[in-house]
Every structure is written in C-alpha cells, then in structure tokens.
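Removed: one protein chain of the complex. Kept in place: all other protein chains.
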Amino acid sequence: MNSNHKRLSIGGRIDREQPVEFTFDGRSLIGYRGDTLASALLANGVTLVGRSFKYHRPRGIFSAGPEEPNALVTLATAGRRQPNLPATTLELEDGLVAESQNRWPSLAFDVQSINGLLAPFLSAGFYYKTFMGPTRRAWMFYEHFIRKAAGLGRAGSGHDPDRYDISHAFADVAIWGGGPAGLSAACAAATAGARVALIEQDFLLGGQLLAEQSDSAAAAWLRQAEAELESSETVTLMKRTTAFGIYDGNVIGLVEQRDPSNPQLAGEARQTFTMLRARSIVLATGAIERPMVFSNNDRPGVMLASAARSYLNRFAVLPGKKIIVATSNDGAWRAAFDLADAGAEVIVADVRAAPSTALAAEAGRLGVVVRAATRIVDLNGGHAVRRATLNGPDGQPEAACDLVCVSGGWSPTVHLTSHLGVKPQYRDDIGGFVPGAFPADRFGAGSMMGTYSTAGAIEDGHRAGIAAAWFCGKSMPVPAPSKLDLGETATALLREAPSIGRGKAFVDFQMDVTTGDIELAHREGYESVEHLKRYTTLGMGTDQGKTSNFAALASMAALRNATIPETGATTFRPPYTPVAIGALAGCAIGHHFKPIRRTPMHDWHMANGAEMIEVGLWMRPFFYRQSGRDSNEAYIAEMRSVRQAAGLMDISTLGKIDVQGPDAAIFLDRIYANGFAKLPVGRARYGVMLRDDGIVFDDGTTTRLAENRFFMTTSTAKAADVLSRLEFLLDTAWPDLRVAVTSVSDEWAAMSVAGPKSRAILSAAFPVLDVSDAAFAHMGLLESEWQGRALRILRLSYSGERAYEIYVGATAGEQLWSRLLEAGRPFDLKPYGVEALGALRVEKGHVAGPEIDGRTTLDDLGLGRMAGKRTGFVGDVLRRRPAFQAPDRQRLVGLECIEEGKRLRGGAILFLPGEKPYGHGRGRVTSVTFSPERGHYVGLALLAGDVASEGSEVVAVYPMKAETVRARIASPVFLDPQGERLHG
Amino acid sequence: MSRYSAFSIFRNALSGQKNWQRAWRAAEPKPSYDVIVIGGGGHGLATAFYLAENHGIRNVAVLEKGYVGGGNVGRNTTVIRSNYLLDGNTQFYEFSMKLWEGMSRALNFNVMFSQRGQLVTAHSADQLDGFSYRANIMRLNGIDADILDRDEVRRLVPYLDFSDTARFPIHGAIFQGRAGTARHDAVAWGYARAADGHGVDIIQNCEVTGFLRDGDSIVGVETTKGRIGAGKVGLAVAGHTSVLGAKAGLELPIESHVLQAFVTEPLKPLVDHVVAYGADHFYVSQSDKGGLVFGGNLDGYNSYAQRGNLGVVREVAEAAIALMPCISRVRLLRHWGGVMDMTPDASPIICPTSIEGLYLNGGWCYGGFKATPASGWCFAHTIATGKPHPLITAYGLDRFSTGHTLDEAGAGPSAWLQ
Amino acid sequence: MLRIECPCCGLRDHDEFRYGGDASVTRPAHDDPDPQAWYAYVYIRANPAGLHREFWQHVTGCRQWLVVERDTRNHAIASVELARKLAPRKSLARKSPA
C-alpha cells in the first residue's frame, strides 16, 4: 500500500512541506511535521499497534491524547530506549524508532495470546487462590514465570545519554490547560495585570478546538487568542508541558519536552522539570470522553468519537471508510457528520430513543444512516474490526465496518484537583464528577467543571482568569472575550448498562479488566471502590484508568444497586501522566548528586598522593599512598611517624563556632556537661554535650579567647546539628541570654602538628612566636597573624603526643600547610590521614563516632567524672534514668588481643570464655587498631559493666569471618596513661 | 468457607465464576464482644485471627472506619526483613519472618511472599564494618546474613552504578537472602478471610468515636454504628494512634509523619531483589506486575495528610538515579503518602496500658508491614492473657521514662529524624 | 512543598527550613530537676490531627527559629512568628552552678 493512503489531500494542521521519516516495528514510514506517532500510523493504515497486558489481545489506537490505554509503544533508539509511551502523545520527529511491545515473536502473531483462551482460569485475583504449594517456598517457583509474563516493555541499560534540567519558576496565575477555557482565562488574567503561566501538554494550543475543521470559526478564534497571548510580555506559554502534580503551597510540578522540530535545541535537555510556584491557579483541564462497554469493545479499529474527529480535522487522516458511530449523547454526532463530510459511509447508533430532529436532519443531509435506540453488542474482527452486531428496534442487524467510534459521554478531568485532597462530587445532570469546593486561591473553568459548550467554556475561563488575577491583587479592567459559538447542544447522559454479547467486554483496556471481573469482585465482597481497584487491578495501568474509572464505578454501583456517589469516587494520585525519573532528578546526577566540600588544602592532598575518603560531604585524606603499599601498611607507618617524629593532619573539617556575648560563659555552662564558666582566658577545654534525653550528643574543645568570646569546635559530622541546636536554645528557651553563635567552619584552615618534634617544627615555622612550654602550656592558646591572616594555635592533643592545632585564615591554608611541611622536613614531618588519626586515638583511648553512637551516656563512655556533681546542664536530668544505672549496662573498656597472629575487629560480639556464642552477647568491639607500641591489636569496646573487670578475658566472636579471638579487658588508655608524652 | 486451590479455580472457571463466595461476611455489630480490635489493617486483622486461632477467642469484632486494608498495609512498599541489631528487636522480627514463611498456607490465601533477598549497599570500609556488626548479630541469633564485596554485589545486581562517575562508589553490601516482599493487600484480605472463617466479625465503615467506661475500666466503644460492649479493647490503628489514644485518655510518645511511596510503569524483570541505597534514602523492589516500587525518607513534619511533597519526590528521584542510572527514562506512575506513627526511638509499642481493658499496638514507624504477623500473634497473646508476650517485653510504654529505649539508628528522641 | 512565610525573608519553600517539632510543649527551666517534667517535654506529644504549633528554623536564610501554626490534615499554615518573640522571658539569667 502506498504511504499515507489514509491521508486526505488537504486540510489539517500538518506541514506537508516537511515529511518526517520514522519506523514502526522495523517498517520505514513517512509522516509530517505536526503529526503524532498515532496520527502518522493511522495515515499509513497501521491499525494493530500493541498487545494488552494480561490476555495479549491485539489493540489499536483508541484515543488522541494522554488517556490512551492501548497504543503503547517503545521508543527504541539505541541507548535511549523507553517503553510504554502512548503513540497518541508522541510528537513525530525525524528518525523516531518505535516498536510495539508485549508480544513475541511478532505483533501479528503473539504466542502469549493463548492467555485469552485460558481466560476462564485467569479471572481477577486468581493468583490469590493458588500457587501455595506443594512447599512453603513454592511461590518462588511460580513467581519466576509470572514475573516474566508480566511487565510492559523493558528498561534501558546503563547511563541515559540525554540531559535533564531543573528550573524554578514563579507566576501570579498558573493556568492549566490550553483549550478554550484556559486560553480565555489566560487572556483575561494577563489583561487584568497578572503574570501568567499557561501550561499545555500538547505541542499546539487549542485543546478540543484543534479537532474543529481548520477553516472554521473555531480556528480563527484560536489564532486570535494565541496571537494575543504570544504578544503579551507577562504571559509565559509552556507547550509540550505536562503539569503532573500539584503540591502544597501551590507548587506545581511541570515537565516540558524539548521541541523536536527546532534543530537549535538538539543539544539541550530532553526534558525540563520545572517547579512552578503560583499565587493562584486556574484549572481548565478539560474532559475525557468515555468508551462504551460491549463485547469485544477493545478491537483495533474501535476509537473514541472525539479522537476520530481529531484525526480527521487536525491530522487530515480519515481513519475508516465504513464507520459506525455508537453514542449516548449529541457530541459524537459531530464526529459522524465530519467523517461523512470527508467521504466515509457512516451509521450512527444512538442508544437514545429519540435523538433531536436537528441532528437527524443534518444526518439526512450528509447521508448518515441513523439507528435510534440501538447499541452495539458485539464486534467481529481480529487485527481490525470487520463487522458489528447491533441491537435495536430492527432486531440484531450486522453491519460491516472498518472503524467504530464510541462515545459514552464525558468525564471531567478532575485528577489534578484531587491531588490536594479536593474530593470530586457527582453531578447527576451531567452524569459525571466535578471538583468539590476549591480553596480561595484555586479556580476551575470549562468542561472540567462540567461546562461542555465551547461558548460556555470561554465565558467560564474569562471569569476564572479575572478572579484568579484579582486574588493576586491584579484588577485592571478586562473587556468581554470574543465569542465563539459552535452550536453544540447539551450533553446530557444516560447511565449506560453495558451490553454483553458472547465475548469479553472491557472496562479497563490496558489492565484487561472486564465486566466479568467487576462482577466477580462484587461477588467476593471486594465492593468498595478501593477494593475493586486493588482486586481487579483496575486503573493501575500507565493511563491511570483515565478512560475506565467511570465505567467501572457505574458497573459496581449497578451491581450494588446503589447510586454512584454511594459507591464512591477514587482518589487520583500524582503524576497525572507518567514522568521520567531522570527528569525529576534533573541535573543532580553523577558528581552533582551531592555537592562536595573541599578543605583549603584539598588540591595539595590530591597532588600529593592522598587517597581520599568522604566524611559527611567533606573530602578528607584517608592515607597517603607514599606511606605504604596499602592502607594497612600506610596507616601504621603514618602512626609511627607521629609517635616517633611528627605528623601533619588536615583538620579543617572540624565544626567551628564563634560564641560571643556577655552571657557566653553561662550559656556554655548549660550546654556542656562540664563547666566552662571558670575557664581562664587563653585556655582550651574538652567538652561533651548531651541531648535532652541524656545521651551524648557531641564533643570537642572550646577555647576562651576573651572574657566574652569563645571558640568552639565540634565533630565534623555534627557541626550543623550543634549550631542549629545552640540557636534553638537561644531563640526558644533562653532568649534572655545575650549570646551570638556563628559558624566559622569555612573561615579557618586547620591543621594539627602532632608528635615529639612538633614544638621544634612550630618554632621553625613561626620564628617570631614563643612556643616554649613556659609561654605556651598544654591546653593553651597563642594568637597571632600570619601573612596578614589571623592565626590561632591551640596546644591540644588527640593522639596522646605533644601536639598543636593551628588555625589560619582559609585563604592562606595551603600556603601555611606547605610552610609547615618545609619547616618540618628536617624533623621528618609527614602528612597523615584519618585512618592513622583514628588508630592514634584508639591507642590513646579517646572516644569517637563508633562509641558516640547515639545510645551511649557520659558514664557509658567513662566520662562521668567530667560532669561531677554539676547540675543544670542539657540532658542532666534524663541521664539519671534507671536504665543507665543498671549494673549490666555496657560501658567503655579497652581490649587487648591476646592470641598470637590474630586480630580484633570492630563489630565483633563479646562473650565470656566458655559461654555459648548465641544472642546479643555481653557487648561489642567498637574500634580497633594495630598498636605498633604494643605490638598487637588493641580495641575499644562497650561491655556489660557486671563482667567488665580489668584483666579478665572475653571472647570476641565474628561470625562473618568465622573468627573467635580471645582478648583481655584493659584500661582504654593503651598508651602513656600518665600523659607524659603530651609534654615530651 | 470454601478452600482456595488450583482445583477450586478450575471448578469455578467451568461454572462461569458464579459460585465464589464472599471472602469475608459483611458483618453488622452485635451488642457486645469478648474482644474488640479497633483497626482493620494488617495488625488488627492478624490480631483477631490469632485471638481465634491461638487462644480460641472467637467472639471478636474488628472495627474499621473505612475499608479493610485501607491504611498503611495497603500503602507501603512491602519490604520484609529481619536484620535488626538490638536485643528485643532482633528476635521479634525474626519470629515475624518465620510466620511470613508459613503465612500463605496458614491463611489459605496466597500473599505472594517472595524471599528474593534484600541488600543494602555500603559505600566505605567503615560502613561495611558497621554492616558486619549487624550481620554478626544476625548470625548469632540464627538469622541468615551475608557480607558481599564489590564484585559480589556487581554479580548480583549488575544494573547498579559501578561506573567511575558514581558519586558514592559501591564498596560492598549486607545481604539477607530470606528477606523479600509480599503482596500487601493480600495480607489484609488473607487475615480478614481467615479471621472471618473463625467467626470473627469484620465491620467496615464503622468508626470508633469514643470509649465506654465503667469506673477506670474500658468496657466498650462508641461507634458510628452505635455502642458496642467489649470485655477487652485492642487498639491497632498505627498512624492515628494518638487520635484514638487521646479519646481514651492516653498520653503517648508518638508523632504522625508522612512517608511517601512510589511506583513506576510495569517493566519486564529488572530488579530481582530488594535493594537499599546505603549512601542516601532510597530503596526499591519490583512488584510481580512489573512496577518498580520504591521509597525514601520521611517528609519530615507532622502530618495526617496521606500525601507528600515535591521536595522529597525530587530527592528520591535523585537517589534513584545515583544508584540505578539505567532507570532514568523509566517513568513514575504514581506516588502517595502513608501516615506513620513515629516513636522517639523508632521502635514499636505493644503493651497493656494503664487503663484496665485497653491494650495498645502502635508506633510502628515505617516498619509495620514486616511485623504484621508477629505483631498480631504477640498482641493477641497480650490481650488474651493480660500479660505481654515474651517477645514484646521490650516494647512497653514505660521504656521512655526508664531509659530502656531501643534506638537502632541512635538518632535520638526527635521523631522526624528517626 | 510547604511554603512558609518567614517573617524576615518572605515566602520560601520548606526545604530551606529545619523542622524542630512540637512547639506547644514547655521546656523545663535549665535547672529544673524534675524527671517527670523532662520526660513529658522530651517524649509526650499531643500529636493533633488539626492545628499544630511547631518549630521551624530558616536555616538557609536568616537562621531564626520560628513558631508555625499548621493544620496537620491539609498542611495549611495559619500563622508564622519569630520564636524569640513568643519565648518566655525570665528576668535575667540565673548564674549556673559550677
């Protein structure tokens, strides 16, 4: 057959000058700019497009919009594979490669269509009743096959070659839907002075107006409205944009597709995820036509009447030559007339006894055969409809056909209004749900509100646009909109009973839910709407049941002998149409997933062999590769150099907080478990903070810089939490304290010089400073300047060695680091990383993250003496709770490995010798290191107090490596318990 | 009640599906019951079932304000695991796992418990050490656990990001092979049908509006269907425990928070396990229908609205792509929120209360689904005997005043940080 | 996205804020030794389905702690105030014991 043989020679909104090549299931085809994939397939006579989910029934193109349940395809361009896309929303572009899905080996011949024959055994929920034996794990066997059979389409593999953008947008009035109501609202709101964002999912504005003939008054009205909006500076037109959800605060989630027709955009993001924040919203989302329920109503060639009209008038495709229009309302007659006008033979089968005389007259004029009080009961034809069985006053005549247009009335698109909990309400006069009462900042217009005539929608939109602008304080005068009356008659609806012949009658095409399934659900007591959905999977498809919800509800209502409102309404969840996860992630992927924090010395570390590790977004040197062949060798070498000469460590990641004010000392006294009020100026003190529940929160040193000023450090991990907590207490609990707290973490580069030679190095690096022990004692402070930046040196030790923490303005950090290394070279100063740091502190018995795990108290960590008899500090009262005093409460101890050649491991569980290793044991090893000083592994552990006597043995059990190691309980301070090395 | 089996399906197929019975009766309330369980979710229904099955107490009603299974049991991401660290949690969740393993056959309802295995990725040596501690505890309590290195993880789940551009490279994982998923609705329906089979009345659209008291004891409830007397009342309404607890005069350490869940379009099999991302808040499995079911972190503020916000949607999507770049073009089909009872230590509360005749089951945080059978089992025992079941002695309300909290994450008493 | 009208910075997405939980509970004085008072403050929550007074800090903005009244059923925000304005004032800080 020749290409585009179903295309009319004139008309439509396609650009015949711009042919577009594409393939479907390997077949090369031609369409035109302005086509969707669906319209191009129809133009080329392709009617069989997909297979259904469960029964693998052949399916064609049913709609012309996002409600499409059947014509789902996979876009299969290499590396850009994407399944389950409705052909009806895919804007045709050059080189598009589409494949049908859920079929094997081919679309025309699908092995699994045998499921159709097995249908009696595959009724709704059948899987809940079987596959339970013969063994307890039997389901795992059956599931394997069921999973393989399920699923539509296949995900891609590897990274997405396309980019996605995120953007933040703002508007006074957001208008959702570019049909007559939305356009009219946008014009009105803009004229009133509001900033307007008009959102339309299609690549053309107009909505249902696009289904009118292109030389009609509707087209002229649309051109005028479009021109007005395009020329307005305060209107943003967002075409190809799906508003997928509305969230609190009038934040709307939008996804905009790149315009494929604009070659300049080729390198741009495939989709842009925009978060639009609007002050008021006009919802003009239109309505979706309902199918009719009869046997075999899912055959390829069955199409919504409005869709047929859209294909005819917008895309210049005549999708059939012998057409039956089956309807329950006036609207579908207009499709019949246009199709007849284009040369098709048309029969209208209207279920109503007496359609209006005006319609009948027009039908007569166009040669349309009218059968009143007639419905379709069955359809014949496998891959395309061939014949319909009608039921009416004339008995059951059969009629040949190649297209069946159906219209069971319209359902307002209320999905978006229900995202924020506005419950839909049933209106008997239109036989459908409209949104319930809106909050003050939201307005509805057009067919979504049940106003089905174009003239009414324009009026409605105009009013809503003015009201929405007024809500934002924009109230410039707005002239009345230009009128457009298409002469539509009212669309009153009957409640249609399904008409069932011999074959299945589908309610949800995509999920293959039939009237029989609904009857079964009812019979078994799954009769609330939610049970019905969950039991039959109704509405769970990618179309979210846009065309099926109402018919299902009506069926259930009939079975329950209840009204529709009594039967309930479903809650619609976002997204309105499916959204690519990649679009939601936007540009926050790869290295942008989380920002990285770098210290001032970062580049030096990278250039000098540091193996980096990330700690709470900070990049820190883990060890330096020149220190050893692997991390084990390296950290031990780095430890040795600290203990024997000196090491240099980047500690810039520590949290640093400037605390100032007349009441600063009182404040610190309350937030630390130990006292700070009496700390002399120029001295530092280690402090521990508790949570309100008495558990240790964080630790660090705080130095008194002046009577009213302190310099606090926190752990790297807790820096932000500590600051926020301090601010909380000052703002909410103790506003009478005059204290300011400010993060200065980024302000200072910080480095620690540790080791017996550290003072000599300091002296060499800062020849003008007096760093003698007499002038600069342990826990002392020295303030100065270096290269024009502030310099603070604290004599503090974490490793147990004589050590100094040097703080300098961040801009001079790397310079000072290099200076220290240079000054330290004669003294064998070596940089060391966090692995060695951790090992040094374990040897010295200092607690850190593994011990301060959010469950331990001061007493657990052996720090109870810090608080002494103090009271009145945060956490003091609840730390005295009985559980924390229990004799078997786990407390910090040291452990020494006493088995030759074996090692301790963090995470080993502790048992008493001879005890059966079962359960939770007596405690656990928290941190370990090989101790070069001791020549074996040592560790810190939390061990039940009633068995933790120094010198006795425990067994450390590590099932994951099948290891059992004997260890001796010791003081956690393995090194220099008298602290002599601090002065060494 | 007729038994479900392959044969029953065959027989009913031949009779045009006309002979199936209701899964449970449409019961109307009697004047009084021995036990009333408030809440027709998984826990409430399981409680009713075990009251009858284990304790022979059959004069029981389950009162549900909406429809059975309409709360969290029908909204969660269906992950079932028993990888808990702390004494009290470990044994309870493992007992639950064992009940899951026999549930379909015990209920004669296929809950599709799929022991496909769950893994949590580790992104540093330290993190993997932490996982090893957990795995050690599990093994020492007779629970299966494995630690995988990077190559083993890669063989198991090759579609994760093992590229050089991964922001948090995968270092290894902890794996529990017996963990998995189940069909959530089927759990509610299965317990409802089985409880009904024992004579339990399941009363839907019956909201409890107050409690009937005799002195200090609770002797029944006020409902939208009238007063109903009860020997004992069990509260199993996680998400709304505070609201009902307040009606009974209980002061509770619970906050309600919203947790979102997400499902994609159905795909052919891609994710064969439950996978959790150790570097951020994201976990995913694939339903038998083919949709990827995933979730992330709490929205982070008190809420009774069953919906979440866009910020978390975005964060979860970012984490999803960070772990599994191959799903970038896969589309999100639906997302929704469930209301969680968050406790100050992220562990549940099951116990008798200070009010005679009133028993409490709540505070399930976001871990309630996996606990369903054990919760029902132990709660039924507690109601029937008046004494806590040995497996739930750690879950008493008094633990907050005594300090015996079970804080797996060490996050402290801010409920939204748990 | 909740949109919180910060009294200092204007209307902002809630992800610029840090949540601080129930603001209706009374924090005992720093030197209050009553365990029951601290237990109630730390653990007991009314957790209403309805209007909830709660703390938020505009952490990427002015860093002020705010008290927000918000309906937990629909997330509608009724009021926002600086916590400092509402906080109880004592005459002057008592000296802490050492």
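Going in written order, the chains are labelled A, B and C, and every chain counts its residues from 1.
Here is the rule we go by: a residue touches a chain if its C-beta (ideal position, glycine included) is under 8 Å from a C-beta of that chain, and two chains touch if they have at least 3 such contacts.
Everything below uses one rule, namely that contacts and distances are computed from a predicted model.
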UniProt protein name of the chain not shown, from "Acyl-CoA dehydrogenase family protein", "Glutamate synthase (NADPH/NADH) small chain", "Peptide ABC transporter substrate-binding protein" or "Sarcosine oxidase subunit gamma": "Sarcosine oxidase subunit gamma"
If the full complex is used, which shown chains touch the chain that is missing here? A, C
Given the contact definition stated above, which residue among A:Gly45, A:Gly661 or A:Gly682 touches the chain not shown here? A:Gly661
Among the options A:Arg523, A:Arg598, A:His778 or A:Arg819, which residue touches the chain absent from this view? A:Arg598
Using the touch definition from the top, which of A:Ser3, A:Asn708 or A:Thr871 touches the missing chain? A:Asn708
Considering the whole complex, which of A:Ala360, A:Ala373, A:Cys587 or A:Val973 touches the chain not shown? A:Cys587
Just to verify: which one of A:Leu265, A:Ala562, A:Ala740 or A:Ala777 makes contact with the chain not shown? A:Ala740
In terms of residues, what is the contact footprint of the unshown chain on chain C? 8-10, 12-13, 15-16, 58-64, 82, 84
Footprint of the hidden chain on chain A, which residues? 165-170, 195, 275, 277, 587-588, 591-592, 595-600, 618, 658, 660-662, 707-709, 735, 738, 740, 742, 744-748, 789-790, 809-811
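Methods note: only the chains that are shown with their structure count from here on.
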When the C-alpha atoms of chain A and chain B are each averaged to a single point, how far apart are the two points in Å? 22
Find the geometric centre of each of chain A and chain C from their Cα atoms only, then give the gap between the two centres in Å, rounded to an integer. 28
Chain B and chain C, separation of their C-alpha mean positions in angstrom: 31
Please output the residue numbers of chain A that touch at least 2 other chains, ranges allowed. 247-248, 251, 275, 420-421, 692-693, 878, 881
Multi-chain contact sites of chain C, meaning residues that touch two or more partners: 1-2, 13-14, 35, 39, 42, 74-75
Mind pulling up the chain B residues that touch chain A in the complex? 4-6, 8-10, 12-14, 16-18, 20-26, 66-70, 74, 86-87, 90, 101-102, 104-105, 108-110, 112-116, 124, 129-130, 132-137, 139-142, 145-147, 159, 163, 165, 167-168, 183, 185-186, 189-190, 204, 264-270, 280, 286, 288-290, 305, 307, 309-310, 313-314, 317-322, 325-336, 344, 399, 401-405, 407, 409-413
In their shared complex, at which residues does chain A touch chain C? 247-251, 275, 277, 420-421, 439, 663, 666, 669-670, 675, 677-678, 692-693, 724, 727-728, 731-737, 870-874, 877-878, 880-881
For the complex, give me every residue of chain A touching chain B. 53, 80-84, 120-121, 123, 126-133, 136-137, 139-140, 143, 146-148, 150-160, 162, 164, 166, 245, 247-248, 251, 253, 273, 275, 419-421, 516, 519-520, 523-526, 528, 530-531, 534-535, 537, 540-542, 544, 573-575, 578-582, 584-586, 588-594, 613-614, 691-695, 697, 853-855, 878, 881-884, 905-909, 917-921, 924, 957-960
